[in-house]
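Written out below as structure tokens is the structure these notes cover.
Of the protein chains in this complex, all but one are displayed in their positions.
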Amino acid sequence: MTDVIETKRSKKLAKGPFGAVGHALNELDDRLGTAKGGRTFLDKIFPDHWSFMLGEIALYSFVILLVTGIFLALYYIPSTAIVTYRGTYLPLYGQKVTEAYASSVNLSFAVRGGLLMRQMHHWACDIFVGAIVVHMARVFFTGAFRKPRELNWTIGTTLLTLAIVNGFLGYSLPDDLVSGTGIRIAYSIILSIPVVGSYIGFWVFGGNFPGTMVIPRFFVLHEFLVPLLILGLVGAHLALLVRQKHTQFPGPGKTEENVVGTPMFPVFMAKTTGFLLVVGGVTALLGAFAQINPIWQFGQYHAANISYAVQPDWYMGFLDGALRIWPSWTFHSFGHTIVFNILVPSVILPGIVFGIAYAWPAVERKLTGDNEIHHLLDRPSDRAFRTSAGVALLSFLMMLFIASSTDVIANFFHISLDTVLWTMRILVVVVPLIAFPFTYKICKEMQNFKGAGKRKTTNVVSRTSEGEYVSTASPRYVDDIPAHLAPIPVPRFINDVEAPEEDADGSGTRVVER
Amino acid sequence: MSSGIENHTPVSLRGLSADDPHLQPAARNPERVEKVIVFNFVLGTLFGFLFIVAYIQNWQPWILGGAMAGCLTLLGIGLIAWGKYLMPRGPFVEDRHEFRNSDEDRSAFAAAIVQRGGGLVKRRKLLTGLFAGGMGVFSLGAVFPLLRSLGPLPKGTLFHTDWRKDSYAVDITGRRVLVGDLAVGSIVTVFPEGQQDTENGQAVDQTVLIRVSNQDFTTMKGRETWGPQGLLAYSKLCTHLGCPVGLYEQQLQLLVCPCHQSMFNVNNGAVPQFGPAPRPLPQLPIYIDADGYVRAQSDYREPVGPGFWERA
Partner (left out) sequence: MMIRSLLKRSVLLSILGVVSAGPLVLFSQGADAAKQPYQTQRANSGTPNSDVVVKNANGVVTSYGNSSIMYNAPSPSLINLGRALYMQNCASCHGTEANGVPAGGSSGAYPALVGLGPATINFWVSSGRMPAADPRQVQAMRQKPRLSDSQSLAIAAWVNSLAPSYPYIPTPNLATASVKNGAELFALNCAACHTIEGMGDALASNTYAPSLHNIPAYQVAEAIRIGPGNMPRFTGNLSDAQADDIVKFVTTYISHPQNPGGLGLGGLGPVAEGFIGLALGVGVLAIFGFWVGEREE
């Protein structure tokens, strides 16, 4: 038996041509069978149109929310027990405040990096919901929600709802004057629900408003239950995306049966990781230079205090706007009250809006009779009805958002508050009604105009010896222009004309590139 | 030069030769791009160091955040540029596969559920029925601790405040309010004595006391004694959504709610004349005792705050 001498080189050879990494992957494959699936995964092709990056903005701002949120959770105390503030902010020094408020202020002033983390967390939330809305609009207008992706659309709409809810819960945690007012309004909305309203209100709040339980309960929901749901749904959302592969716009070489783009590894991973860093960087930029939610200026929430110019965070604005402009209609008889002036704007309206969102894939299937599988996207102008309906709904929501800042508008433009309110009441109805036919007309005109909105392509204009000008489309990529079409330099002297080097058809044509 | 079209037709990743143009960097001048990316990475790293120094030295949050922003953004831009310009330019193509399985597989799957499972249910109707019933009862029961233990039943809580006959009106510091404290056009937030320190007391009992005149003032029929020497007491809880109606415009004689701009006319019983509030603010019957203190005649004659189902 020969002794096998273990040399460095022989060990290296034993590992195979891919070195230690290959060896480790082999070990993994022995146990989990990852080699085939792994390669398929790494070879996955991602179409990389820029509008597909919008969902990534949402995903990565959620990652930032998780990371900054863990930091905040280590300092925040979800308790309404009364303590005396003894920190560095003088107007609060000596005030009796809740532990939730005191810990949030201490986080802002006494914890190193605390204010930065708090602000990044809050900005990331605003960006998160904004990115979801923009991403959802892209999916809607390009028809990416159609078969087989209806389930993903449903998951996405649910994610939007959860993101909005979690945002509301989160900014209510510091128990400051502004967010506490929002909680009071939420309590009244719950009370307005017929039959069971007061019961649900008392159960959620552990008694009459404000009670001592709502902050700890909001903390559990915001910290634990809702992020868990969001994480799970995001996972499902991405898994479906991987399984069904991403959609793509029609173009050269792109069909319903293939995907054209860049491979997962290394191109997509590099670009997407870079984008994660950029999302983090932009959030850090906002968190560093733009102050958000300065709770120390608002003071502790007390039920008898109120500030003017209080709006909820932007994504709740459509509810606040609806509440401001809806008329004061209630119905009471038979010893009961149905509080329509709260129910309609804050319960029924969002129910209808989100209901339309959830139902749209089925509605469109019914209306168009289209049950085919679609992997190629529509140009929005090709689907005039869908695009117009979407624009009308978005303009309706935008009017509600604007209605939420009636007092700021009145102050800024020096108009009477009453005028602004009546104007918003009218605009909220009129603008969507105008937007629909307007958009429809634009779409129809774009459909009839070939090449509208498309990139201009290069044309090569050739002049025949008879003096006729002929224009042909040139290849897109400049360095790929065939040599005989390459431009020749202008002669310095008229008599110095040289014939072109290659004159493929011998016709002596001169070429001018436009 | 080779023909351009073929270089830009999508190819599959597998089986490419090493000098295939699809594997070339996308940039026309990779060396220059690499220099730019190097610059980005180096500058980003320097920002990273700045972040560490700023943290140790406890500099302002904007320096800390700006350093983090610079570090992350520059590293990110460099990485994106690497992926976009220096990595294989593609485009690559991959086939989709139909998700749908064969008709036999579909039938077998449906058969497994419908026939095997359905048959089970049909044969043992009693068992399945009883089991379903039992699980139903349990599910119903499970709801009780989940919901009911969360808080008490509302019962009559929403119908009363803590104002009683002869309650002293005190301000937030607990000082009893004298009639002489208020001039015409003054406003003060009051609570029944003892409730000003509790959050629940504040939430329900908060009342604004305003003075519209020096003579007794009647807001509406039946309330002749409720405005002694021009003092009027209204519930501060807006009847729209419960925000405190602290905004008093003494010349326009309006109480405006800051949340959604409901406006209540102070002179005729706080009837809403603009905005989304549906009902007037309840008025508290008050009187002035022999020492000049403002006291309540009784509790509010109707529930305060926003509407709810049980409110008549």
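Per-chain residue numbering starts at 1, and chain names A and B are given in the order in which the chains are listed.
As a working rule, contacts are C-beta pairs under 8 Å (C-beta built on N, C-alpha and C of every residue); 3 or more make two chains touch, one makes a residue touch a chain.
None of the values given here were measured: they were computed from a predicted structure.
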Cross-chain touch to the chain not pictured, restricted to B:I210, B:L237, B:L281 or B:A296, is B:I210
Across A:L25, A:V134 or A:I373, the one contacting the chain not displayed is A:V134
Full-complex touch with the removed chain, picking from A:G113, A:G299, A:P345 or A:G390, is A:G299
Against the hidden chain, chain B presents residues 60-62, 65, 80, 84, 171-172, 177-178, 180-189, 210, 213-215, 244, 246-252, 254, 256, 258, 261, 263, 274
Omitted-chain footprint on chain A covers residues 48-54, 56-57, 89-95, 108-109, 115, 119, 123, 126-127, 130-131, 134, 177-178, 249, 251-252, 254, 271, 274-275, 278-279, 282-283, 286, 288-294, 296-299, 302, 304-315, 317, 404-405, 407-408, 410-411, 415-418, 454-455
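The criterion applied here is as follows: only the chains that are shown with their structure count from here on.
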Chain A residues touching chain B in their complex are 43-45, 112-113, 115-116, 119-120, 148, 181, 184-185, 187-189, 191-199, 201-211, 213, 244-245, 252-254, 256-263, 266-271, 273-282, 284-285, 287-289, 302-310, 320, 323-330, 332, 335-339, 341-342, 375, 406-407, 417-418, 421, 475-477, 479-483
Note: in the complex, chain B contacts chain A through residues 1-5, 7-10, 13-14, 28, 55, 58, 61-66, 68-84, 87-88, 90-96, 99, 147-148, 150-154, 157-158, 172, 189, 191, 199-200, 202-204, 206, 236, 240-247, 258-262, 272, 274-279, 305-312
